[in-house]
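Apart from one protein chain that is not included, each protein chain of the complex appears where it belongs.
As written, the chain order gives the labels A, B and C, with residue 1 at the start of each chain.
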Amino acid sequence: MSKEHDRGMSVIVKTVTRLTVGLILLYGIYILSHGHVSPGGGFAGGVIIALSFIHLMLAYGKEAALKRIPSQALSFFEGFGAIMFLAIALLGFTGGYFFLNFLPKGEPFKLFSAGIIPLCNIAISLKVGAGLFAIFIALVLLKFEGENK
Amino acid sequence: MTHTLYILCLALFCIGLYCILRKRNIIKIIIGVIISEYAVNLLFILVAYRMQGRSPIYSPDAAIENMVDALPQAVVLTSIVIGLATTALLIAIAMRIYEKYKTFDITKINELRG
Amino acid sequence: MLELYLLLIFMIVGAIVAVELKDLLSSVIAVGAVGLGLSITFIVLKAPDVAITQLVVEILCLIILIRSTLKRDLPFSTSGRWFLNTMIALSFIGIFLFVAYKAIGDLPPFGYPIMKVASTYLKQGLAQTGATNIVASVILDYRAYDTLGEATILFTAVIGVLALVRRIGRKKSVEQEGSDE
Partner (left out) sequence: MGANVIPLFVVVSLSGAFLISLFGRKLKWFPDLIGSAFTALLLLLSLYAVKIVAEAGTLVYSAGSWKPPVGIVFVLDGLSSFMLVTVNLVAFCVAMFSINYMAKYTSKWKFYTLFLLMLAGMNGVLITGDIFNLFVFLEIASVASYALVAFGTERHELEAAFKYAVMSTVGSLFILLGIVFLYSATSTLSMADIALSLSPGKHSGILMLVSILFLMGFGLKAALVPFHAWLPDAHPSAPAPISAMLSGVLIKSLGIYSLCRIIFCVLGVSSQLLSILMVLGTLSMLIGVFLAIGQWDLKRLLAYHSISQIGYVILGISLGTPLGIIGGLFHLFNHSIFKSLLFLNSGAIEYTTGTRDLKKMGGLSEKMPITSTTALTAAMSISGIPPFNGFWSKLLIIIACVQAAKYWYGFWAVLASILTLASFTKVMKYAFFGNLKSQWAMIKEVPVFMKLSMIILAVICVFGGLLFFPGLREPFLLKASGVLLDAKTYASTVIRLVQ
């Protein structure tokens, strides 16, 4: 079981994955960056990004995915996303209130509008993507080690 | 009759509750928790629906009126994430339990009395 | 309206199947069907944001659940007082449903919410926050503090899972820890 998963799945799955994984990642980035003008947002975008890496990992085995995004980077992104979100909240104190939307609102329907909302989306998606992928890796690795015994 | 949908939704909640109370398998208990969470989230969106309503998103070309209630949607987004976090932790505990006891059956995992 | 009833009945049937099936993997897949039905219901109820999030969370949950149940089908055991316990559970649920049925007559009818606070968001949300998606303006501006809590809870779950999957929880004895650090 363990070896089979290190190698990944069959060649058909690998080919389809190679074609689709970039699209899924791009879709995730689209969803998160347009969270304030269309349905979606940081959370859904972050989960989709995490899913694209999970997809890669299921098809190619864990080494291939971890080579592209090592686990130190994961924990860094997670902590960084959290700190960034908290920092945005604290920067509101410059305007006098916790969580104040202190940036200019911009023009509706444009990508760069709505003040802090796109920034918050990016922070959340970093955190969610890294965090959920870390959960997945932790649970999958646990399973492999458990079965080796 | 205006509340039949709410009752159906509560019935879904009760199926999850029954599963948690009666099933003796850890994965089944987690499934019960997931179903109950679904039912509560659905109820929150149901109470926000407005007849012939539109999604709460403005579009550049048409004037929108009669949008559905947006607050429950925002709240349910948060509550889905809370459900995901709880479920992930429950599954992690369940997998560690499986590793230690080699079973998901809670009648066999019974070291504590209380 | 009819589609809502059909979807709800589909979900209830799916949930009963998920609860009662003996095979764990099938049961998990039945939960996936319920979640998919829920996602479609959200679209019918005009909540696209929630539908997208529900769908992706559903997929993630399903992958993790399937990974954890793969090849682990076990025979079920029933505890000794099966009949008594089932009756207690069912009567508790029955009482709960009855009380709820009596009480929800006080709620406004389905399709006609009061919309006391929400009307402020819908009328002034675009002008006050600049976001055309009102749900985004609620979660990231009006109620951004909730979202901080939401992000924190996910962070908690990640650290919690990482803490739980440690191979060794305790060091063997107190004397050892002085030497190895």
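As a convention for this text, a residue touches a chain if its C-beta (ideal position, glycine included) is under 8 Å from a C-beta of that chain, and two chains touch if they have at least 3 such contacts.
Since the structure is predicted, the reported quantities are computational estimates derived from the model, not experimental observations.
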{"item": "Displayed partners of the chain not shown (whole complex)", "value": "A, B, C"}
{"item": "For subunit C, residues in touch with the removed chain", "value": "99-100, 102-108, 113-118, 120-121, 141-146, 148-150, 152-153, 155-157, 159-164, 166, 168-171, 174, 177, 181"}
{"item": "Interface with the unshown chain - residue positions in subunit A", "value": "75-76, 78-80, 82-83, 86, 89-90, 92-93, 95-101"}
{"item": "Subunit B, residues in touch with the chain not shown (by the definition above)", "value": "13, 17, 20, 26, 29, 33, 36-37, 40, 43-44, 47, 69, 71-72, 75, 78-79, 82, 85-86, 89-90, 93-94, 96-97, 100-101, 109, 111-112, 114"}
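Here is the rule we use: only the chains that are shown with their structure count from here on.
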{"item": "Selected pair, greater C-beta contact count between A-B and A-C", "value": "A-C"}
{"item": "Gap in Å, rounded to a whole number, between the CA centres of subunit C and subunit B", "value": "3"}
{"item": "Centre-to-centre distance between subunit C and subunit A (centres being mean Cα positions), rounded to whole Å", "value": "20"}
{"item": "Two or more partner chains touched - positions in subunit B", "value": "55, 57-58, 77, 81, 88, 91-92, 95-96, 98"}
{"item": "Residues of subunit A engaged with two or more neighbouring chains", "value": "37-39, 41, 43, 108-109, 135, 138-139, 142-143"}
{"item": "Of all residues in subunit C, those that touch subunit B in their complex", "value": "4-5, 8-9, 11-12, 15-16, 18-19, 24, 27-28, 31, 34-35, 38, 41-42, 45-50, 53-54, 57, 60-61, 64-65, 68-69, 72, 74, 76-79, 85-86, 89-90, 92-93, 96-97, 100-101, 104-105, 107, 109-113, 115, 117-118, 121-122, 125-126, 132-135, 138-139, 143, 146-147, 149-150, 153-154, 156-157, 160-161, 164-165"}
{"item": "Complex contact set, residues of subunit A against subunit C", "value": "31, 35-44, 47-48, 50-51, 54, 58, 78, 81-82, 85-86, 89, 98-99, 101, 105-109, 113-117, 120-121, 123-124, 127-128, 131-132, 134-136, 138-143, 145"}
{"item": "Footprint of subunit A on subunit C - complex, ascending", "value": "48-49, 51-53, 56-57, 59-60, 63-64, 67-68, 126, 129-133, 135-137, 139-141, 144-145, 147-148, 150-152, 154-155, 157-158, 161-162, 165, 167"}
